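All protein chains but one are shown at their positions in the complex.
Entry: chain A
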Amino acid sequence: MMPIWTKSGEKHAVTLLKVQDCHVLRYVSKEESGGKTAKLLVGGKNVSPFSKRESAHEIFKEAGVPRKQKVTTFNVTDDAIIKPGTPLYAAHFRPGQFVDVTAKTIGKGFQGVMKRWGFKGQPASHGQTKTHRRPGAISTNKAAKVYRGTKMPGEMGNIYRTSFGLKVWRINTKHDIIYVNGSVPGHTNCLVKVRDSKLPTYRHCNKNPPFPTFFADGDEELPEDLFDVEIFQFTDPSVTFA
């Protein structure tokens, strides 16, 4: 995570996400998948092919791509279908866009009810016998049962969670890095899924994105760094308030 300053001198914290060897693996049509839209399977981060059996390598062989560590699905409209095997780059996103980031949270192991659900526990003294971090009551008398989904101790973390509506501040096309506002679930160097935001406020935010994606062998020559309009660039002199 890094700080980033706007032209008015405000500081925001930013997470760096690297797009590492992402390729489109397969196209699944609407009828095949049984959903509302067509799906595209995308894989990221190359990994050794020797740890899985041959049958697991079929998808990658069809696309002509080395084995990927993670394969995710994206729901796509029919006009955004991409041929399997095309590489995806960070320039697919543009600064000023809003993005949802999904990842597996840091696993905390078996945790008690105070850390896992934020219960208050009991006082440390004033006569409490052997009860300082326990849940207390788990149901009422009339119910005569414990409801399903009652908050109790258990395994915490290591589940998929999404941060919604994160602004993209800057894109580095040379190293394929996306600078995303705020924090993102997961530990450092973990695999992360970045998707256009589904929040209703940001539905019409994306003006002229590269559609269906940014093709590296196309005619466009992008500069090494793409900045958002409000970012303070370090080539400018210091901020002054007139």
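Keep in mind that, in the parts below, contacts are C-beta pairs under 8 Å (C-beta built on N, C-alpha and C of every residue); 3 or more make two chains touch, one makes a residue touch a chain; residues count from 1.
Convention: contacts and distances are computed from a predicted model.
Trainee: Can you pick, from "Neuronal-specific septin-3", "Large ribosomal subunit protein bL19m", "Aspartate aminotransferase" or "Cytoplasmic dynein 2 intermediate chain 2", the UniProt name of the chain not shown?
Mentor: "Large ribosomal subunit protein bL19m"
Trainee: Which residue from A:56, A:138, A:159 or A:239 sits in contact with the chain not drawn here?
Mentor: Checking each option in A:56, A:138, A:159 or A:239, the one touching the absent chain turns out to be A:239.
Trainee: Looking at the full complex, which residue from A:28, A:47, A:177 or A:222 touches the chain that isn't shown here?
Mentor: Counting the whole complex, the residue in contact with the absent chain is A:177.
Trainee: Who touches the missing chain here, A:55, A:125, A:188 or A:201?
Mentor: Here the residue in touch with the unshown chain is A:188.
Trainee: Which chain A residues touch the hidden chain?
Mentor: With respect to the unshown chain, the touching residues of chain A are 2-3, 5, 9, 11, 16, 18, 172, 175, 177, 188-189, 232, 234-242.
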